[in-house]
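For this depiction, one protein chain was excluded, whereas all remaining protein chains were kept in their positions.
The letters A and B name the chains in turn, as written, and every chain counts its residues from 1.
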Amino acid sequence: MITWRGFLKRFLSDPVAIGAGIVLLILILMAVLAPVIAPQNPYDLLQIDIMDSEMPPSWQPGGDPRFLLGTDSQGRGVLSTIMYGTGISLLIGIGAVIVQGILGVTLGLWAGYRGGWVDSFLMRLADIQMSLSTLMIAIIVLALFQAAFEASVYADYAIIMLILIIGIAEWPKFARTVRSSVLGEKNKEYVDAARVIGLPARKVMWGHILPNALTPVMVISTIQVAEAIMTEAALSFLGLGMPVDRPSLGSLIRSGFEFVFSGSWWITLYPALVLIALILALNLLGDWLRDVLNPKLRRGDD
Amino acid sequence: MAMLEVSDLHVAFPRGKRGWVEALRGVDLTLEKGERLGVVGESGAGKSMLAFAILNLIADPGRVSKGTIRFEGANLLEMSESEIRRIRGNRISMIFQDPMVTLNPVLSIGTQMVETLKAHRKISTAEARRLSIDKLKEVAIPSAETRLDAYPHELSGGLRQRVVIAIALLTDPEIIIADEPTTALDVTIQAEIMALILKLCREKDVALILITHDLGVVAEVTERLMIMYAGKCVETGPTRQIIDAPRHPYASGLLKALPQNAERGSRLYQIPGSMPPITALPNGCSYHPRCEFASERCHAAAPALVNGVACYNPLKAKAEATS
């Protein structure tokens, strides 16, 4: 572990980390302040005029100064929609990782601390779930949901559904990380001491073992947010995620994709750039965090 | 001229952006044909570094920063990779510390033996296998023919170390460097393996550099001794002489700490303090903070190795110095 001061020093001496941090900060601010700073509210039907549809960016011939980055096929300003859409992507990404974290940390602690059949069962389940892949599970579950319910019902629950599905499908990553930390900490003296003085298992796990397992949890959290956003975007692009009238970045790209080849490239390009910037910034920060906090953790065989 | 002559060897590792830190700080060593030399010191003293430096196998980013290593007159440090490869594993071979991790887990014993022979001899696979079986028999491995097709995990630690020894002897080298060859083994088979190494070296007149922290083993096996502390040689000479009458306070401390030298009923002796890491060496003699004989001089400048001892106040010569 390193101190906060050392942490800040390492951060400030790494231009890549600073750059990624700034980009992420800008995107988060843009999303949070969207209702205040966005030129239009793309959810407010009164502000949308179909006559404004498919306008190019304002500096292009035919552009309109009201719509800096042009408009989409329904006449919504691309810039405003991106601002709101980034918020939805971030909300789902962070929400899903909170669900993953709660589930994964709990199950990981349990598996590692108890051992025995609980451990073997949970880890076997984790193996199968990981190799099925989150995206595949999410595609099938959401496809069935969509087939089973009316589109309007589905739209109401889309955010919750996405958070829950991505959250539940990805618990093994956290669980495995926490479990291996628990196995490392379990036989150390302070845990023995806590057990000997008669603290209940729950207290030993949460109060004594977990704090020592938090570093790797922090490291994977950042990368997991990036992956959750990517998964959400893919689902929305397939039409299985956020509906087009409340678009995330993914569904925005989906709605733009139809028009790319007819010349309205801006509906796709700008949300795509924002999506890539968001994921890249999170991945770079995650890599940086891993290098600083725990050089032994690696991506790929977690 | 000695068969192997190492002089003023320095090994350095980068530290921080521009700095370097030395793990070996000017080590000299000579080895005659068939001679057995013991290198003794605590872990971190640079013993293994010395072994790897001789074969030019220092792991990146470390490097030999100064000195020469002459084998039959030719400086190994100036050789190209392909030239030194003809010596490595052929004329100078090595036995590693932990046989559980020395052999490649995914290759059979036979493959790992045959490839060694083929790297140094123009030889058919069948012939190489026959020679390998012979060597396995020499190191007393039962049913050598079938063991050749076994994988390392199918053998016990003791057997694996015998295989490593067989590989080291395959090409009939002139020198074997054994880096703590028994430390990782069960106490019960340590003596067996050591006796095997000694027997084979004697029979074949192979020179041995035995690196260990165990003075007891060295006393039985080696003819000459070199005691290292914090990247330097502090005392060197005939094994018997040092064991009977150590001159450097550190050598004397190591000997006093041996259980067999403790008086019955008294507590075991322990040198006070611990060896400093190479990144935080004290000024002057690196041993002075732990030395009961340290004087002003010892704080100021490090003593050179003179007449086999690097000390301003060597134990035996003490009476002469004060008179």
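Heads up, the rule we're going with is that a contact is a pair of C-beta atoms (placed from the backbone, for glycine too) under 8 Å apart; a residue touches a chain by one contact, two chains touch by 3 or more.
Operating definition for what follows: contacts and distances are computed from a predicted model.
You can't see one chain of this complex, but its UniProt record names it "Glutathione transport system permease protein GsiC", from the set "Dihydroorotase", "Penicillin acylase family protein", "Glutathione transport system permease protein GsiC" or "Multisubunit sodium/proton antiporter, MrpC subunit". Annotation: of A:Val178, A:Val204, A:Val217 or A:Leu284, A:Leu284 touches the absent chain (contact as defined above). Screening B:Ile167, B:Val217, B:Leu255 or B:Cys291 for touch with the missing chain picks out B:Ile167. Along chain B, the points of touch with the absent chain fall at residues 52, 55, 57, 59, 81, 85-90, 93-94, 96-98, 101-108, 115-116, 119-120, 149-151, 153, 164, 167. Listed here are the chain A residues that touch the chain not shown: 128, 130-133, 135-137, 139-140, 143-144, 146-148, 226, 230, 233-234, 237-240, 250, 253, 257, 260-261, 265, 268, 272, 275-276, 279-280, 283-284, 287, 298-301.
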